[in-house]
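A single protein chain has been omitted; all remaining protein chains appear in their positions.
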Amino acid sequence: MSDPRDPAPKNPGTKKPGLAMWLPLGLFAAFFVLVIWGLVRPANREVESAFIGKPLPAFDLPPASDDRPGLNTTVFSGKPRLLNVFASWCVPCAVESPQLAALAQQGVEIDGVAIRDRKDDVARFLAQNGNPFARIGKDDLSKVQLAIGSSGVPETFVIDGKGVIRYQHIGDIRPEDVPLILRKLAEAGS
Amino acid sequence: MRYLMLALALLLATPVVAQDMLPPAPYAYKQLPDPAQEAKAQALMETLRCLKCQSQAISDSDAPMAGDMRHQVRTRIAAGEDPEAIRQWLIERYGDYVSYAPQVKPITWPLFAAPLLFLALAALLLRKRFRRSTNSGDRA
Partner (left out) sequence: MIAEIGLAVLWMAAALAALQLIAGIIALRPKGAQLGTLVRPVAVMQGVLVALAFAALVTLFLTTDLSVKLVADNSHSAKPFIFKLAGTWGNHEGSMLMWVTIMAVAGGIVALVEKRLREDTLIATLAGQAFVSLGFYAFLLLASNPFERLPEPAPEGAGLNPLLQDVGLAFHPPTLYVGYVGLSIAFSFAVGALVTRDVGPAFARAMRPWVLGAWIFLTLGITAGSYWAYYTLGWGGWWFWDPVENASLMPWLAATALLHSCSVLASRNALRAWTVMLGVVAFSMSMVGTFLVRSGILTSVHAFAVDPERGSFILALLAIYIGGALTLFGLRASTVTEGARFSFVSREAALVFNNVMLCGILGIVLLGTLYPLLTEAMGVKVSVGPPYFNPVSAIFAIPMMLVMAVGPLLRWRQDKAGRITWPVAIPALISAAVLLGIVLLAPRVSLLSALGLAIAPGLALASMMPLRGRKLRRTPLATWGMVVAHVGIAVALFGMASESAFSTEKLAAMNPGDSQQVGPWRVTLQGIAPVAGQNWTALDATVAASYDGGEPTMLHPQARTFANPPGNRTESALKTRWNGQLYTVLGEEGEDGRWQMRFWWKPFVPMIWYGGALIALGGLLALLGRVSSEVRRLVATGKIAYRRERQGR
């Protein structure tokens, strides 16, 4: 304060604690570390279901297709099954159909839930992409989807023999995902 | 920059492909007949996050899934369910992410402690200043 106009009374008794002056820098450093982490983290915009490990809520859906029965909760007993949430209007759902077919061929039982779909469209979709499903329920109001914490199509859930959700796969199943799904099914069966 | 981006996001939010053909759920765009119930539902919907959108409440979104969620909320409220119970039901399924109202939990306590901390810090700062200053005020 060499400014001669400075009228501030000097008060040596009330010296500022030096440490507080470093607080802003500390906060900034914390911010910096956080956003660096945010930049390098793998992009993960998916919302995972919080319902894994919990039993499927009870539901009873009418059939979405003429040659398959509808879907209700009583099916999920005995052997682990896959529950595939799909829709005829969803492109990745068509993309994953060979993988579902491969799984079905290996003896995996797959049940489908068609989200916001028409019977005609489902029939056309199944004719084009094959039908790996044992049962297909029609979920026009996304009720089952909401009840199990699924936030999009396609999603595939592993349900064990007691009807408990054991694993959720978000997005289309790629060929390299098949072994993982088989392993999760085996774990659910043991 | 942001509203420029918003415009584009709007474009993206309604892609022409991969849209279902079903009409919206009955209560997606219909209000409950009882205004008190509708107000309750509206208040809740404004605080639930649309899962298909980037960052919007279900009350502000045209995404079909948001419509289905509004339908759920309205029918449940109409059935007499408590709004907070519906929120908990959704949190059980989607985690805290689905609620714009952060729940008081160990992971969120700093959020709620922060205002108190700021107030305490402010009080400390101000008290120190004024205690000192009353002396100089006396002198003046």
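We call the chains A and B, going by the order they appear; numbering starts again at 1 in every chain.
Basically, a residue touches a chain if its C-beta (ideal position, glycine included) is under 8 Å from a C-beta of that chain, and two chains touch if they have at least 3 such contacts.
Everything numeric here is computed off the predicted structure, so don't read it as measured data.
Partner chains of the missing chain, restricted to those shown and counted over the full complex, are A, B. Annotation for chain A: contacts to the undisplayed chain at residues 1-3, 5-11, 15-16, 18, 21-22, 24-25, 28-29, 31-32, 34-39, 41, 45, 47. Seen from chain B, the chain kept out of the figure touches residues 1-12, 14-16, 23-24, 29-31, 39, 42, 46-47, 49, 53-57, 59-62, 95-102, 107-108, 110-111, 114-115, 118-119, 122, 125-126, 129-130, 132-134, 136-137, 140.
Operating definition for what follows: only the chains that are shown with their structure count from here on.
Mean C-alpha positions place chain A and chain B at a centre distance of 21 Å. The part of chain A that touches chain B in the complex is made up of residues 9, 11, 14, 47-51, 54, 87, 89-91, 115-118, 121, 140-143, 145-149, 151-152.
For chain B in complex with chain A, the touching residues are 17-22, 25, 51-52, 64-65, 68-69, 71-72, 90-95, 97-98, 132, 136.
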